[in-house]
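Every protein chain of the complex appears in place save one, which is left out.
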């Protein structure tokens, strides 16, 4: 039973159907009819105007969004365990032409305004030190914790006060949104740009960069091509995004995954390292306990020596979740 | 009738079948079983060992291949009408960290050793001038002309003599290969790396970077992730490539496209600006003549004021080609 | 007798005196009293407000100025024989993070608005092609020709119309200014930034970047430090600049050099490849003729097979110029 990664899951049926439906000749790149519908579709979801670019990976989404906000001599405040710092193979350094990640702490890989201030306040306003140009937060965080609307608002206020851009890495935005009650506008808050992830949530190869500051999109459009991310048959990516938005499949998928995670969490008690506010569980357990779980056919990653990471996907069977819950309870 | 771009065509049925067949959970990124088969499959096609990376676009393929050969302070000799110079939105500047394209002439957008020497011989070997680190040639060229094996060999010899890497942009490599008789090894010759294109030839979103110098692949692997081109569900890309190689679909598709182009070329006589050695026709014709063709429902790009570019695709109906030939003959 | 390069000349006595005068402890970097006087001193010379940064080389001056105007995905229109294209070892690619030089023609290495339009008008406004962000012109040009005020004004108008920054490489700005009558304001015209050269004109190691758009200086200040060009004992550079401005030494030096060049040019007639409007002469002459000159102890560079480049410096003795004129007349 698969709790390794939501990346490893297969693709939702609506994706296949939409891609097939797009399989006729059309304008190349993003000039096709499907791509042209994205801005409107996402604007409806968020209840405010936005400009949307498809792209194949979350890494590209994050870095293209940030590249429109940050000059090469600037910096981006992010959590020291953020994906852009830990897992993107140095992509921010590449896309931002050497700009620097300014690392902050914060419980459960979430940033509070005080965490951000602790990083930027000591920076002297002189040319010897890299100045912050933007903040990047992750919704849900690397530890599966979701920012509440007032938490995002407080960070946005700080960003505005200091003249910084605000980016949200939403690789699991759908899961956060489902956890928070289902309003995309609430879950995103007043950020300037959102990397809205679909691949971990049943998509195949399309993520959306949602620019609420639409001038940033005009820059990112050039940067996307320059990064080799403007696919020539872009309609197959656009179709995936629309299929997920249509009828709120994205939200439904995320609820399924979250629900499986909560089922498991419900028995974990003190073993939980972080609140379960999305589809990930970080579970304290010994190597022997992990061995026990694996012998029962559960697949997952170790998290250091004394913990396991368990991730539910859009198609995790309720039965698997229940079995895992029982197995954990029995440890 | 569509002669606009092979980019605009739909996707070959084997692609869909292979992608569906890959639609089960597997390791993320390129750790899956399908991606793991690429090296072997391409080595069989070329009859020599190679290391292969999938990537979503030709721009990424070209630039990642070159980034493994060229230091940031170096240069790449290419034709002044090469795709990397004209149509990639500055991607080489990005991927090569500011390395310079050193532009050469050459009939039909092909380079001869003398064209290359005309560019590199005047470069003083001092720090004031950008030194060449690599050569990039395009097979088939921007004007649909194919390098013969001895032509590639002569360039490779020059490259070796001067210590330069040799890259081949094969966005339409299949078409060149079909024109030259069908041997991939002959069409590629002794280059260090080949961007082997599939998207223009019936694929959806997967190109192959084929490294014959396999040490370059070890660098490019890091650069691919760093560029956000390592898709998390890579098996859907790998599956496309294997499907195209299996039973030589790639070659069959290219032959169909070439054959349509030749049908059209057979009536064009003096109107042909370049020999037709792949699936593209550059046709001298007046604005009025283009109007006439369009009124008969043929779709294509203008090429400057006095010419048209006509591109046949893997699925161009023979009938469309014949009709276009008749229409041209009747101009 | 030295006509090789104005770079090779020694340093003017006022430079030494001013550097010695600055040889007391003071704030490091550019916080010292001498550096703090630059803005005012240059604003007086140009009769309008400007912000000035010292830097050690013309290459750094050009590239830092441009880096404040051009985004990494943009381009800079310049002459195909401009110093930034030909002689800076790829520095623009480095400083502009891969932005592209868009090469234009133009007699005597000067650009006219029509030359610029010929480059930028064909650029489609789409993401596949690098868009121009700035124009760079050279005063005096690589061939020692000076832009007249109305010529600069016409280019500035075009720049404004297209939303492009305008930079002037003034490695020999002093010579152009002397030729044009001595008004720095006239010689610079309405450019946004000027690399004002002093090293070729009797300085030791200080050039000025003069920002008439002072917001650009705020960016360039960070970029200067980031490029390792913020020297810790900056007062020795600032002192050089002030010494040259004081009593118009810069203009006096340039007049001396120009006058020597004109002396030589006066006998050259048909041999002149370009008008002599600064301190450089490009002289048609055979290898045998060059041999004759060298045998008389004149030192200079060949310029291709059939010409010589002769450069007069701030301290070229009038007698040397006269002797060279006689020698040329006698060829």
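As written, the chains take the letters A, B and C, and residue 1 is the first residue of each chain.
We take it that a residue touches a chain if its C-beta (ideal position, glycine included) is under 8 Å from a C-beta of that chain, and two chains touch if they have at least 3 such contacts.
What you see is a predicted model; the values in this text were computed from it and never measured.
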| item | value |
| --- | --- |
| Touched by the hidden chain, restricted to displayed chains | A, B, C |
| Residue among C:86, C:103 or C:204 that touches the chain left out of view | C:204 |
| Which of B:226, B:290 or B:309 contacts the chain that the document leaves out | B:226 |
| Hidden partner chain, touching residue among C:164, C:230 or C:244 | C:230 |
| Contact set of subunit C toward the excluded chain (per top definition) | 2, 5, 7-11, 16, 20, 23-29, 55-61, 63-64, 88-91, 93-95, 199-200, 204-205, 222, 225-233, 236-237 |
| Touching residues (missing chain, whole complex) on subunit A | 72-73, 75, 86-90, 92-94, 96-100, 127-130 |
| Touching residues (missing chain, whole complex) on subunit B | 71-73, 97-98, 127-128, 131, 219, 221-226, 230 |
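Note that in this section only the chains that are shown with their structure count from here on.
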| item | value |
| --- | --- |
| Subunit A on subunit C, rotation in degrees - Cα superposition, rounded to nearest 5 | 180 |
| Distance between the centres, which are taken as Cα means, of subunit C and subunit A, whole angstrom | 50 |
| Whole-Å gap separating subunit B and subunit C, where each centre is the average of the chain's CA atoms | 42 |
| Multi-chain contact sites of subunit C, meaning residues that touch two or more partners | 72-73, 97-98, 127-128 |
